[in-house]
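Every protein chain but one is kept in place in this view of the complex.
Letters A, B and C name the chains as they come in the text, with residue numbers starting at 1 for each one.
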Amino acid sequence: MLEELKEIVYEANMELPKRGLITYTWGNVSGFDKESGYFVIKPSGIDYDSMMPEDMVVMNLNGEKVEGKYKPSSDTPTHIELYKKYPDIGGIVHTHSSFATSWAQAGRDIPLYGTTHADYFYGEIPCVRSLTHDEINNEYEKNTGLAIIETLGKKGMNPLYTPGILCTNHGAFTWGKEPLEAVHNSVVLEEVAKMAYYTESINSNVKPAPKDIANKHFFRKHGENAYYGQN
Amino acid sequence: MLEELKEIVYEANMELPKRGLITYTWGNVSGFDKESGYFVIKPSGIDYDSMMPEDMVVMNLNGEKVEGKYKPSSDTPTHIELYKKYPDIGGIVHTHSSFATSWAQAGRDIPLYGTTHADYFYGEIPCVRSLTHDEINNEYEKNTGLAIIETLGKKGMNPLYTPGILCTNHGAFTWGKEPLEAVHNSVVLEEVAKMAYYTESINSNVKPAPKDIANKHFFRKHGENAYYGQN
Amino acid sequence: MLEELKEIVYEANMELPKRGLITYTWGNVSGFDKESGYFVIKPSGIDYDSMMPEDMVVMNLNGEKVEGKYKPSSDTPTHIELYKKYPDIGGIVHTHSSFATSWAQAGRDIPLYGTTHADYFYGEIPCVRSLTHDEINNEYEKNTGLAIIETLGKKGMNPLYTPGILCTNHGAFTWGKEPLEAVHNSVVLEEVAKMAYYTESINSNVKPAPKDIANKHFFRKHGENAYYGQN
Partner (left out) sequence: MLEELKEIVYEANMELPKRGLITYTWGNVSGFDKESGYFVIKPSGIDYDSMMPEDMVVMNLNGEKVEGKYKPSSDTPTHIELYKKYPDIGGIVHTHSSFATSWAQAGRDIPLYGTTHADYFYGEIPCVRSLTHDEINNEYEKNTGLAIIETLGKKGMNPLYTPGILCTNHGAFTWGKEPLEAVHNSVVLEEVAKMAYYTESINSNVKPAPKDIANKHFFRKHGENAYYGQN
């Protein structure tokens, strides 16, 4: 079942090592099928070199395995909370990519310093608060998802305008309308995280870019007045 | 028409991912044909993997498409302003390369710290002022070009002696007598931006190199007394 | 003799350049055979390009060569002390990988800043004290091993929960239940060292991650309640 989506999710997972976003098995991609309400996700701890499309696991939003010989990624409950909350999301990625994770470990939002950022993220990329003792020790992965939702909600952020977030002391999640777009956003997040780090090193008094730049560049690529690309 | 220039512009664009200067489609190269007064530029948002020489777009300096099935790069109005102002320029490159963009985001000129810089850029590499609210919201890309020209003018800089510039909160433009030379200058700019960053980290009190070094190295490679290379 | 282990140790050594952990011959891997009490180690100063499985050297724990045409790695006495002290260790790696070595040169423990670290190392990655004049000038490599053991002992660390350490002004040693696991831990150490460096640069007031995170992630992957992977 969902053979086409398995192929897509497989290809999206294989982009992670190809793009230098992961070491060993430290990442996962899932894709959601709106018709069935199921999603397809990478199995837990499987080597990318030997992984095949048919190894992808089909799950429902109650966290039950629908099909697959392997256990799903241990981060599956995080994916479930995001799919349940945000029906427009069709793909989710988790990585420990070096610069994004360093901002997450530093516990800081990534300020919007330029147009590379503004082309994809409308405003800062937020860093989720630390989880409490209880949240860590009971249903940790589910609570990770709930804390992401809490952060976007408090900031009044549209998840399609802020297609990624940092989890303190952990790593990054990104998402998109489909799995490869979510991977694309992980690549952007890592590049933006790297340049924000260098930017602050080059000018310790740097201020975020003016709101005009953020508006101009985001809406040059997104929404009904977009004029970038061939559409 | 201009088949040879399309081939050259195509090859120059393909150098950008090969040299690690761009992620996805974040860059563009154009080349100017003095005889016809037309220029050839990369289409907007096209994947480098599938792009072909015949996909290049032919434009005139009024911003009208002369030939091509695709829309030109969204940065086309910036290229136009530079070609109109500087008749000696035959190629222009725009990238978001990591270190150059980080200096741009930091809003700082890159000081001349050594001979690698002095071999190609005669003096600091300037960072253009921020655009105003009106400049951003009306003809943004054209105004980017005008602000570059304003900066070079105020500093009394010869564009062939300063073959590149940083746009605050954005990225870099470089140029040259022909497209591949402009790409070459983008590679140099990125390397120089990286080393200037490290240099300041290693010695926070560092001063720019003496003017003697700048003169010696620039004119060792440029002008009638040059003695580097085989000419 | 021990042909299978030689093959494994050879493959583990070849992972070092492949994973970017070494320059030239600056590293070595060994593997221990519990049945015979012998271990197999890379020869000293041999080029990785021309090295073959049959070039590996078989040694006993008295430091005597049992088989092999080459001299063993000059770090062999360090490996011996670790194998003698820790019977659960089946593989040891030494590298000068860039970020781990920079922490060692800085003489600092690597704080636990996130889950990438916590998935493999239970607590900070310690930096061994400087050796004394006498320790350096008499049986230097043996004393390096003894100082590692002293450090783990003083901190009450289980070597399988802290599968690697930094030697001040020198480089890193990692270990594991078998040689490829020890190499895996070297890759993790280098990535963790890199991200800890960036983390402190991004937030100079950063604090180590809460103990809850360390417990959660380490025991998600290790021990009887582990639930990561397919086992």
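Some points to look at:
In this section, a contact is a pair of C-beta atoms (placed from the backbone, for glycine too) under 8 Å apart; a residue touches a chain by one contact, two chains touch by 3 or more.
The model shown is predicted, which means the values in this text are computed figures rather than measured ones.
Partner chains of the missing chain, restricted to those shown and counted over the full complex, are B, C. Remark: the omitted chain is touched by one listed residue; of C:71, C:84 or C:207 this is C:71. Of the listed residues B:51, B:66, B:149 or B:195, the one in contact with the hidden chain in the full complex is B:195.
Screening C:36, C:60 or C:130 for touch with the missing chain picks out C:130.
Although one chain is hidden here, its contacts on chain B can still be listed: residues 113-116, 184, 187-188, 191, 194-196, 198-203, 206, 209-210, 212-213, 216, 220, 227-230. In the full complex, the hidden chain is touched by chain C at residues 23-24, 26, 43-46, 70-71, 74, 96, 98-99, 101-108, 130-131, 133, 136-137, 140, 169-171, 197, 200-201.
Assume only the chains that are shown with their structure count from here on.
After Cα superposition, the angle needed to carry chain A onto chain B is 90 degrees, rounded to a multiple of 5. Chain B and chain C have Cα centroids lying 46 Å from one another. A straight line joining the Cα centres of chain A and chain C is 33 Å long. The residues of chain A that reach two or more other chains are 200-201, listed in rising order.
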